[in-house]
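Report on one structure; see the data block that follows.
Let's look at chain A:
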Amino acid sequence: MVLTALDQLFAEEQIQVVPGEFHPLGNNGQWIAYPDSEKQISTILQYANEHGLKVVPMGGGTKRGFGGTEEQADLLLSLSRHRGIVEYSKGDLTITVKAGTTMKEIGDYLKMNKQMLPIDPAWPEFATIGGVVAANDSGPKRLRYGSARDLLIGLRLIYPNGQVIRTGGKVVKNVAGYDMNKLFVGSMGTLAVISELTLKLRPCPAYKSLAILAFPDGDWQAIRSFATAILDSQIEPVSLEVLSPSLNERLHGMREYGLVIAFEDVEKAVQYQVEWLKRHLPKNASLSVLSQDEADLWWDRFARISPKGAHPGSAEDQEIGLKVGSKNLDAIEVVSFCHQLGQELQAEVIVHGGAGHGISRAYVKGEESKLLPFVQAVRSHAESRGGYAVVQHAPLSLRQKVDVWGEKPAYFPLLEGIKRTVDPHSVLNPKRFIGGI
Partner candidate 1 sequence: MQAQDALIRELAVIVGTGSVLYREEDLISYECDGYVIHKQPPRAVVFPATTEEVSQVVKLLHRRKIPFIPRGAGTGLSGGAAPLGGEVIISLVKMKKLLHVDWENRLAVVQPGFVNLKLTNSVASKGYYYAPDPSSQYACTIGGNVAENAGGAHCLKYGVTTNHVLGMELVLANGEIVEIGGVPDAPGYDLMGLLTGSEGTLAIVTKITVRILKNPEDKKTVLAYFDSVEDASHAVSDIIAIGIVPAALEMMDKTAIEGVEAGNYPVGHPPGLQALLLIEVDGISAGIEDQIEEILKVCKQRNVIQVKVAENEQERAQWWANRKTAFPAMGAISPDYLVQDGVIPRSRLPEVLEKVEEISKRSGLRIANVFHAGDGNLHPLILFDARKPGETELAARVGSEVLKVCADVGGSITGEHGVGIEKQEEMRFIFTEEEIQAQTQIRSVFNPENLLNPDKLFPKPSRCAEVRKAVGHL
Partner candidate 2 sequence: MSIQVKDYPESQTKSNYLWEDPPDEDKFSACVHCGMCLESCPTYLETGHEHQSPRGRVHLIKAVAQGRIELNAGFEDPIFTCLDCRACETACPSGVKVGSLIEQARGQIRKSIPLTGWKAAVSKFFLRGVFPHPHRLHTLGNLIKLYQKSGMQTLARGMGLLKMMPQHLQNMEAVMPEVKVPVRKKYPEVAPAEGRRKMRVALLTGCVMDVMFGDINEATIRVLVRNGYEVVIPRNQRCCGALHVHAGDRDEGKRLARQNIDAFLAAGVDKIVVNAAGCGCALKEYPELLHSDPEYGQKAVEFAGKIEDVAVFLMNHGYQKPQGTVRTRVTYHDACHLAHGQGVRREPRELLRDIPGVEMVEMPYADRCCGSAGIYNITNPDMAGKVLDEKMSYVPEDVELISMGNPGCMLQMAIGVRKHGRSAKVVHTIQLLDRAYQAEGESGK
């Protein structure tokens, strides 16, 4: 047994053989390891590096359907036991956490201190901060609060050779050396295993409201001109997310295009902005406003619309999720395009897109024969406008048929060079990333 050497260093339950069942999402391992310290992660990686093993790091498993064409690697490295808050400095608005800590744990902890980590990814009770950063997940509120790359200030990483490398630091402003943090955000665990993360926080807003506009005639041009007016005004929405009629129906019971505008500020400022919306409301559009806890509940529901990947065997394994990047306002057209395409293909599609930040996501259920053309059509639509479409969730079988990342960019040799430099033996997440990195 290859892992004998490791067996001696770990408690029995920390390294187990993965039962031989087929996992529809792939990215599996022959063994699964549950290290509970940085030292253990380092030992495992060093061992793997020396023995030519392939390692798939995993947090809560919500991104298991994201990238990768292999059914299984040698070792599944679960960070679920490497969790907890390492250091919290309330006065400095920073927190250091272990990678396996879930977003919900972090959020609950900070809430007691009236602060928050303003990243709003899917499935916060499963998704770990390490996974969210590695896959660069984000939600509608990135419009105002930014995404992982804007909030991450420091990392402790385990390089494939077992070295512990720190990048960035613990202070909110830092330009010493290269901004290495950025390399690991969205790197899909192909460079190093994240052990600890230091992040910037914000005070919890004193008041929150959520305005949901519905556009009855489904005229996305009307949404576009209203979104443009909002962006050109001085109100400061936290989200400006367009929902497809199907998604709006699921969340809000109205089969119409939705525009979700959140405000988070002191109460007077929030009220003023809601009033502004009422004053400028387009003809035909209807408005409903949720405040405080009601708004939070709505966001909780919103975070559960995507396939979560964490529980194999469920129907959602067969769904696909697409992430489309575009210029800000093009997101509206992306939503409408995906929605209409779903109708044409008679597939069940829900879509949302950020008019102020340019990231859209579409989730599709249907037979595989419909899924492939869906991906291709969305991709060519996005690419024709200078954007991209990435398959962020799909069963392994489909991932083997379509390149989830799309065409390699012209600068691909640089990406390849980075991978080769950091992980020369291709230990981590082989073939999980763009161009087969």
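Simple rule for what comes next: a residue touches a chain if its C-beta (ideal position, glycine included) is under 8 Å from a C-beta of that chain, and two chains touch if they have at least 3 such contacts; residues count from 1.
Selection rule, in plain terms: all candidates are chains of the complex that A comes from, given by their letters.
These numbers come from a predicted model, not from an experiment.
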Given the candidates 1 or 2, which is the one that touches chain A in this complex? 1
Touching residues of chain A toward candidate 1 in the complex: what are they? 89-94, 114, 136, 138, 146-147, 149-150, 159, 163, 165-167, 169-183, 185-187, 191, 202-204, 206, 228, 231-236, 265-266, 268-269, 271-273, 323, 325-329, 356-359, 386-388, 390, 405-406, 409-412, 414-415, 417-418, 421-422, 433-434
